[in-house]
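Taking it in order: structure first as structure tokens, then the write-up.
What follows is chain A.
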Amino acid sequence: MNPEKAPIIQMKNIEKHFGSVIALAGVSLEVFPGECHCLLGDNGAGKSTFIKTMSGVHQPTHGEIYFEGKPMSFGDPRDAITAGIATVHQHLAMIPLMSVSRNFFMGNEPVRKIGPLNFFDHDYANQVTMDEMRKMGINLRGPDQAVGTLSGGERQTVAIARAVHFGAKVLILDEPTSALGVRQTANVLATIDKVRKQGIAVVFITHNVRHALAVGDRFTVLNRGQTLGTAQRGQITPEELQDLMAGGQELVALEGSLGGTV
Partner candidate 1 sequence: MTSLTKKLALAAAVAATPLMAATTASAEGEKYILVSHAPDSDSWWNTIKNGIALAGEQMGVDVEYRNPPSGDLADMARIIEQATASGPNGIITTLADYDVLSGPIKSAVDSGVDVIIMNTGSPDQAREVGALMYVGQPEYDAGYAAGLRAKGDGVGSFLCVNHYIVQPSSQERCQGFADGLGVELGTQMIDAGQDPAEIKNRVLAYLSANPDTDAVLTLGPTSADPTILALEENGMAGDIYFGTFDLGGEIVKGIKAGVIQWGIDQQPFLQAYLPVVVMTNYHRYGVLPGNNINSGPGFVTADGLEKIEMFAGEYR
Partner candidate 2 sequence: MSNAPTETAVDERVKSRSRFREALIRPELGGMVGTVAVFTFFLLFAFDSGMFNSQGMMNWSIVSAQFMIIAVGACLLMISGEFDLSVGSMIGFTGMMIAIFSVTLGWPVWLAILTTFALAVSIGALNGFIVIRTGLPSFIVTLAFWFILRGFAIFLPQVIERKTIIGGIKDVAEGDWLAFLFGGKILTGVFQWLGDAGLIATFTRGTREGQPVVDGIPMLIVWAIGLIIFGHVLLTKTKFGNWIYASGGDAEAARNSGVPVNKVKILMFMFTAFCATVFATCQVMEFGSAAADRGLLKEFEAIIAVVIGGALLTGGYGSVLGAALGALIFGVVQQGLFFLNVEPSLFRVFMGVILLGAVILNTYIRRIITGER
């Protein structure tokens, strides 16, 4: 954490209403380049709505989004992707029947011209895929290996590597570890660590406190559409985080350790 750095993305007092339901009631968050910002919360806390607002799927009812210091409003997910905000969803990220390299370049296919015709540049795609996967510590049998043969953790890693390769400045990971075993989780967390060290801002959504503490630099807890506060690494214990997520019953007792941000 370098406090002199400007935040790459700032969410100020974001409110989101769905009809009469208030999903987000004024949530603020800052994410700095090179940090892993963990967003914690129980089911229904508003995590999904919040990151969908950040990635352009939803438009906030009230509140402002600053990206690299400038106010931004994303019309749709493509705007956010173009700006450099990439989301890796828990599901729906990879197509199991397609090869790793086809998945990697899905929607961003490299093209080689032969005469007037454009062809998919398989050689380049395969090369890049193998390199990127090796960087992330995955040794593929070949670039034509189907994604379906990869483990859940490896699939998440492919998706993360893909987002990074295509220039993501902010990487939003939506519960990447929730369906994974212990070892696969370790792989994904290692990947997150690698990405953060490249100077990319990571927003890591989870409801597993231990996963968050393993890689997180700062922790923000959401509950019933509100922020319960943001804590620095080392300022909070797993038990305290757990209690916060459980509903903030011991909020008062924890006020001090949360640095007065509540």
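Picked so that all candidates are chains of the complex that A comes from, given by their letters.
Everything that follows uses one rule, which is that a residue touches a chain if its C-beta (ideal position, glycine included) is under 8 Å from a C-beta of that chain, and two chains touch if they have at least 3 such contacts; residues count from 1.
Keep in mind the model is a prediction, meaning the values are calculated, not measured.
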Contact partner of chain A within the complex, picked from 1 or 2: candidate 2
For the complex, give me every residue of chain A touching candidate 2. 77-78, 81, 87, 89, 92-98, 102, 105-109, 111, 118-120, 122, 136-139, 141, 146, 148-151, 154, 157, 183, 186-187, 189-190, 193, 214-215
